[in-house]
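Of the protein chains in this complex, all but one are displayed in their positions.
Coming up: chain A.
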Amino acid sequence: MPPTPTPSANLDAAPGQLHPLAKQTLLAAIEAGWADPRRLYREARTARAFLDQAREVLASGLGTRPEELSFHAGGASAAIGAALDGLAWPRRRTGEAVVASAVEHSSVLIPSRYAAAHAPESARLIEVGVERDGRVDLAQWSDAVATGGVAVAALQQANGEVGTIQPLHEAYAACARSGVPLLVDAQVSLGRVGAPAAYDALVGDAATVGGPPLGLLVTPARTRFARSGAPREAEFGRADSPVWVPLALAAAEAWQQSAAARVADAAEAAALTARIREAAAAIPDVEVAGHPDDRLPHIVTFSALYVDGETIVGELDRLGLSVASGSACTASTLEPSHVLAAMGLLTHGNVRITLPWAAMAPDRAAAIDRLIEALPGVIAAARARLGADGL
């Protein structure tokens, strides 16, 4: 008798699959909404109506006005780049320094580090440390934004690797006291938890809610915002290129579907990730990362001492469980996770789980059961293989 095929479960929804209805909308919109919305004939007017409708749905969900929301075809990274540029350029006479937490997304840190390295006279990056739970050090943050010459500050709503939710209210208050605009990066959280209230610019990603990758940037009318360089036409002058209308429509459909499911989905996801946290912490020399309570409902990560990330990801894959890892030596990177390092945690033996929505993964609770059952053995075997048991 042939062996029963292993059921396969994706526990790395970063990004996850398209919501089935977003997929349907995307396909229908490819048929009906393909035209350039700036043209003047019938198909173009249809596309224009679709784009306006998508913007209204998403703006309403984000509690903002349609003209305050721009779509960025290059995804969240493009929206982050546009936001940092558009907030900093009007303040260039004040300075060019950027304040960011040490656990910001690479789309914030890498361009800012590059700018600081290549124009050290003017552009500086002030990286603010975090506590071991991943929350930004607020005293250090307040000092940093009060430094002369700061153009813009960036802080995530929540961390995409460890799930810790940042004290945005306090961080925003410190920025406001110093007159520094705050970019809130919600690219992993927007739609999974409620939208933040306090920001000068907000970035999200439609992929977080089961849409296609599409950067969302909210710039309230009160925010001073102007891009550097040549004037742009797309998206109220905020984006580098126009959005493809079917993507915007699919994003709006995914938003509507997930908004209706969000509270129940988050409660269930938080219970599942709490089970993983408990099971992982019970394994000897495994540290669970991130704040135990102030965290995203669907993300959990932990590190196992004396284990290599590649082995553990490979073994779980053999069992039909797809997980990510912040360890170096895994396929995606040679550098260890800057987030784990900034938090003072082990970077090797790391496993990161990003739960998909129940709508895309109705069997996710069963997958967590299998993960919890497999983990102690997988970790023990990996340690034994390296001769590290009992060290």
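A few remarks follow.
In the analysis below, a contact is a pair of C-beta atoms (placed from the backbone, for glycine too) under 8 Å apart; a residue touches a chain by one contact, two chains touch by 3 or more; residues count from 1.
Assume contacts and distances are computed from a predicted model.
Comparing "Cytochrome C", "Peptidoglycan glycosyltransferase MrdB", "RNA polymerase subunit sigma-70" or "Sulfurtransferase tusA (Modular protein)" against the UniProt entry of the hidden chain yields the protein name "Sulfurtransferase tusA (Modular protein)". Touching the chain that is not shown, out of A:56, A:137, A:170 or A:294: A:137 (per the contact rule at the top).
Checked against the full complex, the candidates A:173, A:341 or A:372 give a single residue touching the omitted chain, namely A:341. Interface note for the absent chain: among A:68, A:185, A:200 or A:287, the touching residue is A:287. The missing chain, though absent from the display, is touched by one residue of A:273, A:327 or A:354; that residue is A:327.
As for the chain not pictured, it touches chain A at residues 101-103, 127-132, 137, 284-285, 287, 303, 305-309, 327-329, 334-336, 340-349, 386-388, 390-391.
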